[in-house]
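For this view, one protein chain was removed and the others were kept in their places.
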Amino acid sequence: MTDTTQITAPPRNQWWDVWDQFKTHKGALIGAIFFVLIILGVLFGPWIWGIDATFIDIRSRNQGPSFAHPMGTDQLGRDTFARMMAGGRVSLAVGLTAMALALGLGTLVGVMAGYFKKLDGLLMRTTDLFLALPLLPLLLVIIMLFRDKLNAAFGPEGGIFILMVSAIGATSWMQTARIVRGDVLAIKEREFVLAARSIGTPSRRMITRHILPNVLSPIMVSATLGIANAIITESALSFLGLGFPPDFPTWGRLLFDSVDYLQQYPERVMWPGLAISLTVLSVNYMGDGLRDALDPKIRGR
Amino acid sequence: MFTFTIRRLILTVPTLLFISFVIFMIVKLSPSDPTGNLPLTIPSEVREQIREALGVNKPLIVQYGLWLKQFFWLEPRIYMEHAFGWDLGTAGETRLISYQTRSPVMDLIMQRMPQTLMVVGTAYLVGTLIALPIGIISAYKQYSVFDQIGTLVSMIGFSVPPFFSGVLVIVLFSVMIPSDSYFWLPSIYDTTHEVVDWESFKYQFRQMIMPVMVLALQITAQISRFTRASMLDNLNQDYVRTARAKGLRERTVVLVHVLRNSMIPVVTVIALGIPSIFGGAIITEQVFKVNGLGQLLIIAIQGGDVPTVQTLTFIFAILIVLFNLIADVLYGILDPRIRYD
Amino acid sequence: DGHAGERGRAGNVSIIYWQAPSIMNPFLSGGTKDVEAASMVIEPLARYNETGALVPWLVEEIPTTENGGVSEDLTTITWKIKPGITWSDGTPFTSADVKFTADYCMNPDGGCAQVTKFEGVSNVEALDDMTVKVTFDKPTPFPYGPFVGGESPILQAAQFADCTGAAASSCSEQNFNPIGTGPFKVVEFKPNDVITMEANENFREEGKPAFATVTFKGGGDATAAGRAVMETGEFDYAWNLQLAPDVIANMEKGGKGMPVAGFGPLVERIMLNQTNPSADLGPEERSVIRPHPFLGDPAVYKAMSMAIDRPLLVEVGYGKAGKVTCNWVPAPDAFNSTSMTCDKQDIEGAKKMLEDAGWVDSNGNGTRDKDGVELSLLYQTSTNAVRQDFQALIKQWWSEIGIGAELRNIDASVFFGGDAASPDTFQKFYADVEMYANTFNGTDPQSYLANGLCDKAPSPATQWQGENISRFCNEEFDALHKQLAETAGIEARAEIGKKLNDIIVQNGGMIPLVHRGRLSAHANSLGGVVLNVWDSELWNVADWYRKP
Amino acid sequence: MPDGPAPVQEPVLDVRGLKTVFKTRSGEVHAVNDVSFDVRPGELLGVVGESGSGKSVTMMSLIGLLPSPPADIRGGQVLFEGKDLLHTDADTLRGVRGGRIGFVFQDPMTSLNPVFTVGFQIMEPLRKHMGMTKAQARVRSVELLELVGIPDASRRLKDYPHQFSGGMRQRVMIAIALACDPKVLIADEPTTALDVTIQAQILELVKDLREKLGMAIIWITHDLGVIAGIADRVMVMYGGQVVEQAPTRELFGNPQHPYTRALLETIPTVRGERPEKLNVIEGQPPILGAAPIACPFRDRCQYRFERCNKENPPRFPAGPGHDAACFYDFNAGGPRGA
Partner (left out) sequence: MLDEQKQPLVRVDKLKMHFPIYGGLLRRRTGEVKAVDGISFDIYEGETLGLVGESGCGKSTVGRSVLRLYEVTDGSVTIDGRDIAHAPPEELRQMRTQMQMIFQDPQASLNPRMKVSEIIGEPLREHRAGSAADRRERVLELMDQVGLNRDFANRYPHEFSGGQRQRIGIARALALNPKFIVCDEPIAALDVSIQAQVVNLLEELQDQLGLTYLFISHDLSMVRHIADRVAVMYLGRIVELAPRDALYHEPLHPYTKALLSAVPEPDPSIEEKVERIILTGDVPSPSNPPTGCNFCTRCPAVMDICKRDEPEFREVLPGRFVACHHFNDIT
């Protein structure tokens, strides 16, 4: 023990352990690879694939898959592949941001309610209240209510994006809040929190250092469910005519638009349907794997 | 238990009042206009006149007060009069009137209730009945082929929006299959159909198959996942080992000891899902033309029918609050360890 | 075949409307679905046939100046009711019912959606049981507003006596189940869902209707309705299938039914803003002060029109249910001007025209400009898949001739909602061009043509109400319209109408695109369907029968 | 205290060469290695060893209570009433389980099903194994509860486990295990979770019951004090193996395995001498990764020598009814000769 600076054991981040465990879950690994591929695809695909998603080539409309158009074209001759990528960007962006918002809100409320006894009653009643509000109708009303104001401020796409994300986010944080609160309550009783208190750690650091890292796994799991939920809600809103404008591709929109052509051009339904299902599926499997990987009982030694 | 229930019941009153206010205001403030759906050829003076006739232009707080009174005081009395034949002096009072149909909102809701309950309720039942065994077997045989397939199917069920799966089954069973075939299924739900004999029952059954299955797929997906998780939690408990040590059959161990415990959270989740039956499955109803409460709501929203939207939304809220309460009470009843008092 | 025979011989007929009827009283709702559902039960004195011609319905003949039914000074019209007509409850149909109907709708507290039909009516009197005289407060060359067409049917005075004025909306029993003279009567009305009807045993025509019962289903979407008629054969008649042409074509292959199209005066057009909508101006000035920075230049709006490939638009958007048109009023036929053609796209010609007028791309940014004014415009419309396709296509064509366009779409309920507080209504027109379709009721376009009058322009002073959306203003037009209002005789009126149409199109009030028809579908086995766009589609439901 | 049973009696349960392996993600865990022992009727066999030494796994392997996977019983025989329990059909095994062999688990808080009444849980094996009617079973359950010292038994049948205290729950567990008059009762650390005063109650009860019912008892614990009080014979386990076995007095008086010795030395007492400093066994218990090829205790052993690293010592006889798995002969004071 003479060399005090040299630490022989590698400083191994626990995320590596999580990753090791995650890797052993086959479904999760495949899911993760898929998800990364999809994200890379929609992010960088449009750079590589030269055709613009809004470019109309009216002469080649309603074509089946070919080399020029791997997924065919739509009724105006726009390239479906390009539209799928553009749509994926929006759908995933909606999914990820709405999820992040719901998660942020849910975690904030959950942690506050769980940690500060005084806030608990108030925050949990608020959560109950939100749970008691029938969501879909309210979502519809909210969208009707604010769409135009936001459109005016951020342009039609930006406005509806903000609206969609905040509407979905604001109506789906409650479950997370409840779960997080429950976990925080349990963690608060764990001895290491008491230990930190006996040291004199103030609440702020107590939350960031001890509570939050330990409620991570339910949060992560809600996160994966949240993405799937947001993508699907967006498509349902498209169906009810309240989603993004029709010329603005999202997977939900593309799916909805092509349902009419189910018999003539079944592949048109297939692409967005497949994209949504695969994303949701991979995200769900990832969630399963993450839950296992983040559970120290399973990960243990 | 009893005081707990009473306490919760009392607490629901302010909650509901607050919710009613929120709902009233949100819906009211939305730019929905009762004349929005009239043809363009109707000039604006006429629109204004219609609005005036519908009482849209009164102060908000007056409207809220009136609405509250109608909802909580007038309508219950009217229903009591209907049910018991009393006279409670409701004759001259104006009820909650829908803008679109100019008829009492409550009557509309009552009219829609049967088909929604029939279709969505059956779907919920079927979905639950399918989900439970799937969840139980998946958990018992964790990571088996059955479990993997169950997971896959339920995730697909979770990720396929009903406007897609609905249309898909319609194309498969109503379009591709000739209508004289035995397997042909009607694509449009007949809400006037009455079951009087075996034949009409068969027809009712056939017309329910598709909407019920499309809905049940989603319900199954969710409940089976939940059941599986809950079963897994319990399968590792010590008391299961005790039961085995007693020499009980595997079936008894799982179906009596584990199931009973696992069902406690599942049952409450199922109870919490029941309000959604009344809320209808808006999209599925739309696809199969099961004109239930969901469709009523969506038409009302689109048509700017403010009283209908408010009332319907609020009824959903009441149901949610109520079933939350029921779920909590159920939890206490099912789990002898829980004592709320 | 099933043409003739006893009443009710053909069993049930099923009709699907993807918009569900919410009420059976057209006076309380102007919705087409409601008007048409009601038309099977309650009837007007006269209605339009499929060609747009007036036909007597509950009266002996159509009153005209020739037969003396319309007074020489054009201020009164006298209807003579056919004898022997009874309501479905067996009581006789009299002039008192007609007079009651007028009173009902003209009551200011009733919120009658059809008051425009009674515009200018100063008095309605029952001269005797069979005669009704309508007096107008000024000479009315086209006096066929009240009691004509599906929107103005006759209500039974006895049934609605207690439902006038403010009480109108509380009479849900009456509103759902009006007693009528039509071929059917309501058995059960489920608002926004299903109407069940049965044949009216007191119907005036022997052996009609052929069907004993009607199932009138509402709700869903156009695709499902079309599919139910043409593919699965579950329904006999589907209304207004606003679907992509290839979808319709594919459904037709199902072999169970066929689409039918009819053309009224509905025109999809691009309105050109005559005022300056610049966002830099205050709300009191925006879309009020004239002129527009460049849309007043004939070269610009003509080039814009030439760049459009209308046949392609028809093919992409409407198929059978659309025709190329260059006119504002393409129907009825008599009013359809033939002085312009526009069915050829001419990109080169358009470019040249702009070039000649001095619009060149001097700064190389892709859009032409002149004197520092860029040819770039804001193009708005309501949210609707076909319109967005049109927008995309037209934007591409315009960009080919060097006109830039920014697209915008607004939710239909806002766009057409008429909310004076919203900046996005089509009436405010805070854009350079906007696209929508408009039409008029009946066959006489006089009041429709009034939408081009200077003083009908929406402005802050009128709370943005008014139908002259493009703020077109032309002295010649105003004068000519005045002349129309004083002219009787269909031919003379048509001549003036065409001229008015030409003035507005040629002076850049609008760019008409597609003359839209209505497309419905009926089962192959359903006979007697005559699609009528001038009146209720179900106008002749009494004549429908089942082909063997 | 009865001094060692008559050796002529046939064992009721005879375990020979039991091997149990767990297959886990990170490789195999050899939890039980070649464990052999027997119990005779009326005898109380104490099993001690530190946590993870394989005590519970051994006992659960006997009656097929280990879930498989991950558990895999690799070999051995468990002779009970003339049958090999490792190789009988599931039905017979179930008949033995709960019928002929009763089991009491460590944690009384979680071992009872929380949603069934205590009565239901006691009556279950009675109805299953003894074919009793409900009424008969109820009478018998009341008897059983009274036997284990629960006052007001007939009323408490209707109560749920959470309405009982820990000690009472453990009594209920014992009542369940005794329900069908088992020949063998296996108690896996039944008092570890209880307070000393309650533990004393339970120990008193077991002594009583053994005298009354005359069954064989296998009593697992890691508290040598408990063993000293009730066991006739003791078996010490370490690292998945039996390292020493002897009659109780013999073991405490003349331990023959370094682990046993060290263990006896580390334990503080409330009555005996109070040493200034506690003795410790340095080091950590072994990891049971692979089948042992050397003595599992070698790393912590003071008497270790070359051979210990190469061979796994077999159980050498060390006195009457006494054997120890160690190459060091304490009687002789040196390594065992070849």
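Think of it as A, B, C and D in the order they're written, each chain with its own count starting at 1.
The criterion applied here is as follows: contacts are C-beta pairs under 8 Å (C-beta built on N, C-alpha and C of every residue); 3 or more make two chains touch, one makes a residue touch a chain.
Since the structure is predicted, the reported quantities are computational estimates derived from the model, not experimental observations.
Asks: Would you mind spotting which of D:281, D:308 or D:326 touches the chain that isn't drawn?
Replies: D:281
Asks: Among D:86, D:147 or D:226, which one touches the chain that has been omitted from the display?
Replies: In the full complex, the listed residue that touches the missing chain is D:226.
Asks: Considering the whole complex, which of A:214, A:229, A:250 or A:263 touches the chain not shown?
Replies: Within the whole complex, the residue contacting the unshown chain is A:214.
Asks: Which of these, D:135, D:270 or D:293, touches the one chain of the complex that we don't see?
Replies: In the complete complex, the chain left out is touched by residue D:270.
Asks: Using the touch rule from the top, list residues of subunit A that touch the missing partner.
Replies: These residues touch the chain not displayed: 1, 4, 7-12, 14, 17, 190-192, 194-202, 205, 209-210, 213-214, 216, 296, 299-301.
Asks: Give me the subunit D residues in contact with the hidden chain, please.
Replies: Considering the whole complex, subunit D reaches the absent chain at 1, 50-51, 165, 167-168, 195-201, 203-204, 222-229, 248-249, 252-253, 262-264, 266-272, 274-275, 277-282, 284-285.
Keep this in mind: only the chains that are shown with their structure count from here on.
Asks: Please find which chain has its CA centre nearest to the centre of all protein CA atoms in view.
Replies: Going by the distance between chain centres and the overall C-alpha centre, it is B.
Asks: If you tally the C-beta contacts, which comes out ahead, B-D or A-B?
Replies: A-B
Asks: In whole angstrom, what separates the CA-based centres of subunit A and subunit D?
Replies: 52
Asks: Averaging over Cα atoms per chain, report the distance between subunit A and subunit B in Å.
Replies: 26
Asks: Measuring centre to centre with CA averages, how many angstrom lie between subunit A and subunit C?
Replies: Between these chains, centre-to-centre, one finds 46 Å.
Asks: For subunit D, which residues are shared contacts with two or more other chains?
Replies: Touching at least two other chains: none.
Asks: What are the residue numbers in subunit A that touch two or more other chains?
Replies: 144, 148, 241, 259, 263 - these are the residues of subunit A that touch more than one other chain.
Asks: Can you list the subunit C residues touching subunit B in their complex?
Replies: 16, 20, 22-23, 25, 28-32, 108-113, 115-116, 166, 168-172, 175-176, 188, 190-194, 196, 215, 217-221, 224, 227-228, 231-235, 254, 413-414, 416-419, 422, 438-441, 463, 465-467
Asks: State the interface residues of subunit B toward subunit A in the complex, per the touch definition above.
Replies: Residue list for subunit B touching subunit A: 15, 18-19, 22-23, 26-27, 29-32, 151-152, 155-156, 158-161, 163-164, 167-168, 171, 175, 279, 282-283, 286, 297-298, 301-302, 309, 312-313, 316-317, 320-321, 324.
Asks: Sort out for me which residues of subunit A touch subunit B in the complex.
Replies: Touch residues, subunit A against subunit B: 27, 125, 128-129, 131-134, 136-138, 140-142, 144-145, 148, 228, 232, 235-236, 239-241, 252, 255-256, 259, 262-263, 269, 273, 276-277, 279-281, 284-285.
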